[in-house]
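Yeah, one chain of the complex is gone here, protein chain that is, but the others are all in their spots.
Moving on, here comes subunit A:
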Amino acid sequence: MLRLTCPVCGATGEETEFHAGGEAHLKRFGPGSTDEDFRDYLFQRQNPRGVHFERWRHQYGCGKWFHVARCTQTLEVFGSYTAQTSTVPDHIQSAIKARRPDWEPAQ
């Protein structure tokens, strides 16, 4: 059971206090998109063994969504950050780099 910190209200809580929302930073493809883009948006996920960016909601706390950078293999948490961004913030990238020097952001 993971321990996570909500960057909105600052509370650190048990996993049961949060709701997992899958992979973060998906680009939404709506009307006008190709079948391939739309399929990938709906169904294709990275599912990496290693650094992963995830959406979580502080379900039984402040109710806000946020993002978590986490290692799916070691369960190390590199940081949590606002959900109102399409890219991984610099300070999170640095935190990951400090622990995983070989890691490169996905294109």
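Here is the rule we use: a contact is a pair of C-beta atoms (placed from the backbone, for glycine too) under 8 Å apart; a residue touches a chain by one contact, two chains touch by 3 or more; residues count from 1.
Heads up, the rule we're going with is that contacts and distances are computed from a predicted model.
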Undepicted complex member, UniProt protein name, chosen from "Xanthine dehydrogenase family protein subunit M", "(2Fe-2S)-binding protein", "Sarcosine oxidase subunit alpha" or "Elongation factor 4": "Sarcosine oxidase subunit alpha"
Of A:Glu15, A:Glu36 or A:Glu104, the residue in touch with the unshown chain: A:Glu15
Where the missing chain touches subunit A, by residue: 1-3, 14-15, 21, 28-33, 35, 38, 42, 55, 57, 63-65, 71, 74-77, 83-84, 99
